[in-house]
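With one protein chain removed, the remaining protein chains of the complex are shown where they sit.
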Amino acid sequence: MKKYLNNIWLGIYTVLIGMKITFVHLFAKNVTVQYPNKHPLDKAGGDKMPMNARNRIFNDMELCNGCNGCARACPVNCITVETLKVVPGDAPPLKNGEKRGLWVTNYTIDFAKCCFCGLCIDPCPTEAIKMTTEFEYSQYDRGNLLYKFSKMTDEQIKQKKELLANFTAEKAKKEAEAKKAAEQAKAAEAPKPETGDGK
Amino acid sequence: MSETKRIEFEYSQIDSERMRLNVGPQHPSTHGVLRLEVELDGEIVTEVVPHIGYLHRCFEKHCEKMTYPQVIPYIDRMDYISAMNNEWPYVMGIEKLMGIEIPEKVEYIRLIFAELNRIANHQIAIATFGLDAGAFTPFLYLFRDREFILSIFEKASGGRLLYNYFWVGGLAADVHKEFKQDVLAIVKQVRETNKEIADLLLYNKIFIERVANVGILPADVAINYGCSGPVVRGSGLAFDLRKDAPYSFYDRFDFDVITGHGEVGTVGDCFDRNIVRFHEMEQSCRIIEQAIEQMPMEGDVREKLPKKIRPPKGEIYTKAENPKGELGFYIVSNGTDKPERIKSRGTSFVNLSVLPEISKGYLFADLIMILGSIDIVLGEVDR
Amino acid sequence: MEHQILTFYDWVAKLSSSELVALILIVTLPLVFLIVYALVAILGELKISAFIQERLGPMRTGPWGIIQPVAEVVKLLQKEDITPDAANKPLFNMAPFLMFTAAYAGFAVIPFSSHFVPAGINLGLFYIFAMGSLAVIGLVMGGWASNNKYSLLGALRSVAQIVSYEIPAAIVILSIVVLASSMNLQVINANQGGWFWNWYVFGGPGSIWKLLVIPFTFGMFLLYLIASLAETNRTPFDIPEGESEIVAGYHTEYSGMKFAMFFFAEYANMFVVAALLSILFFGGWNSPFGDFMNGPIWGVFWFISKSFFFVFVQIWLRWTLPRLRVDQLMGVSWKVMTPVAFLCFFAVGLWAMLK
Partner (left out) sequence: MLAQEIYEKLKAEFGDAIIEFKQEPFFDPFVQVAPEKLFDISLYLRDTPELDFDYLSLLGGMDYKENLGVVYHLYSIKLKHSFILKVTVSKDNPVVPSVERIWRSADWHEREAYDMFGIRFEGHHNLIRILCPYDWEGFPLRKDYVQPDEYHGMKVPY
């Protein structure tokens, strides 16, 4: 009987305690914010997003030297890098003053695949690729999530390709000439050992 | 003397049949995409058959094609509630294989983050457990606090849920300057909320009635089923890898292993499993406070490593006390930069296997509570 | 005790010299009130739950989201009305309307003011109780006709629950009838006139010796509050729709307008039991302060604010408490509430005899 009454008492008492707690909270300050009005990137937002938050990736093409390190580091293969060799003297140096060795003709990140792990940031030698705080980029079409960072137009690429082709052709020609010359020189030098060998 | 006529009432005479109920994969309280095939006799559960694998992505196969650092984001997604704790045994294993000594500061930061994540995980566990019982308000109070913890993680790693923060040989980034004050503020907040939750939910008479003497799991059954973490500790067995096989700096701290002792019912019931989580949060707070005191703020957080992480040929099994139990990684290395095989011991996977055993004979509403008290994450069950 | 004062009905009939207008008006006014109230209650539920949980609640529709319930109703009306193939169609379609009708029928005898009651029948209390029980038929119909196992479980749970909670509730009501020696709600209200200590929760009008009976009347109030929660399927007794267990219980398969009907019925029921609480225990349309702010118009104010307070208590409880299990629910009803109700009935009966 005592247990029975105690149970009833506990039931009522704990319910009242709970009601007291919720009643106090009824007048507490709200913790949620109205999202687009109070943006997490603004100071006004309740909990400001830190600057190192890992959201959409940005690649600075002025700095990118096309080393492909980020694409190799990516666990989901969402980065595609295509490059073209630079003809000496043709390209301006990178923003940090380094010599540009490759034209990046295509630098695409598929943000539908990206898992925001941040592994691509570390291997970058020029600190071109970084993660930004930009997080609002939803799209109706998955294709729109393919972000092309390379600013080179098709024409430019074509031009550069031609340039490279010319250059390589010239180089090949030069090399061939050089080789020829070398061979001629060799041929000129050749008889001696031949004679030496011949007999 | 008149003869009383007794009505013979046999069960088999009633035209009754058992009902097979399909709980899930989409159901409010299966904590993800778990499907339970339940056989009901009225409201009484007579059989439970879990069907898992709806979230299966064969991460172990993926790992074979990945380099070692690339595996870490995948491991984050196993138990996505406590991603920091998941990464730890994995990186610990590779560091052990490669013989890397990591700086003291890194070890402390890892430890603090792991304990913070343990608190965050237990908050979710208790919150969803309350939600299963129908109490919605404590759920949001606990989530509010969890967000504060996640903010600290975000400040350090940049991610709120999936961090990729523990790297082989160190951390992805250093912590911010006010780290210590922020963590201590959170510890204070957690304690305050916990007091409220105890009054509002855990010691509420209705809640106690719901969870006491329900889903009793004896300690020997728990061991035989390989349960670990709060599930086995709720059965009164002090099995905690932080004490039993101390890794990292856990031997430097003073904390207790919480076990259930049948406070309101039988040892090993749902209440015990839940209250173990609740008190473990307090223990984690204690560890964090001690660690914050001892932690050096100066120093680098990353060890110099070769560009490609290539552990020597070998195999290792590392385990750590995840919030949900023993999380182990069996890493087989073949000397290249890609693992030969990574086998994970998913804590929830093992803990869930005990569900059919302990839920028979209870009411259907109890089945939901038992499932909630086991605290599974389907990302880890299905891997 | 018959009321000889001019009622709202007579007044309108006299003014428009047509009984029909008065009839229509007296029937539609509660319906209008019900719809407005339901919108307010939905908003209240949203906002109170939000504030308890330190959220903001709906904020987008209108200033501070006050048009949110309208938006929700419009949304529900627009939604496709799905009838499952395997459902028993006539019953499935009838159930929500039956439930709403039962809830709305209760309004027929609720005295909003000393001069306004749609039907001042002498069996008002009995009638309202009967109508409350009709809802269970709607629940079972909906649950069974859905041909869904969750719905069936919910329906069966609700039958067991409502039937067993009607017993303590009936005994409590019986005690009030003993105190008031009438089943007419107007008479019960009128009995509690004067200051607030004349309310039945404080033992009703009487000498200082009524202090002895106050614990019992207050207990009766608590009993009826709990029983009314169970009858309206609100937490902690919301097992027929227990979201975490049986998805949505009896209305799992419902959508669109029919779901809205269930929704409305629930809120209407909430008001009916809240109104009954305020009438039986808190003086209904009487002002708590004697003649201060008393009168037919003020009566409406007092009645509605008292009822709203109990609606608020229901909402408040819902966002505080977890849910009971089905067997514990029965246990509470049969092992605790029924004996205590009998005890109170006995004590009150003794008091009424000796008075």
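Note that the chains are named A, B and C in the order they appear, and that numbering of residues resets to 1 at the start of each chain.
Just so we're on the same page, a residue touches a chain if its C-beta (ideal position, glycine included) is under 8 Å from a C-beta of that chain, and two chains touch if they have at least 3 such contacts.
Note that the structure is predicted; figures quoted are calculated from it, not measured.
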{"item": "Partner chains on view for the chain not depicted", "value": "B"}
{"item": "Touch with the omitted chain, as defined above, among B:R77, B:H122 or B:R383", "value": "B:R383"}
{"item": "Among B:D244, B:E263 or B:D300, residue touching the chain not depicted", "value": "B:D244"}
{"item": "From B:D174, B:E289 or B:E315, residue that would touch the chain that is not displayed", "value": "B:E315"}
{"item": "Hidden partner interface residues of subunit B, rising order", "value": "52-53, 56, 58, 60-61, 97, 221, 223-227, 237, 239, 244-245, 311-317, 319, 326, 328, 330, 332-333, 341, 343, 345, 349-350, 352-353, 357, 382-383"}
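Keep in mind that, in the parts below, only the chains that are shown with their structure count from here on.
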{"item": "Closest chain to the centre of mass proxy, which here is the mean CA position", "value": "B"}
{"item": "Between the pairs A-B and A-C, the one where more C-beta pairs touch", "value": "A-B"}
{"item": "Chain separated most widely from subunit C, comparing mean CA positions", "value": "A"}
{"item": "Separation of subunit B from subunit C, taking each centre as the mean of its C-alpha atoms, in whole Å", "value": "44"}
{"item": "Residues of subunit C whose C-beta touches two or more other chains", "value": "52-55, 319-321"}
{"item": "Multi-partner residues of subunit B (at least 2 other chains)", "value": "137, 141, 144, 200-201, 204, 206"}
{"item": "For the subunit A and subunit C complex, residues of the former touching the latter", "value": "8, 12, 15, 18-19, 21-23, 25-34"}
{"item": "Subunit C-facing residues of subunit B, complex", "value": "19, 21, 27-29, 43, 130-137, 140-141, 144, 200-201, 204, 206-207, 209-210, 363-366, 368"}
{"item": "Residues of subunit B defined as touching subunit A within the complex", "value": "66, 69-74, 76, 137, 141, 144, 147, 151, 154-155, 157-159, 162, 164, 172-173, 176, 196, 199-201, 203-206, 307"}
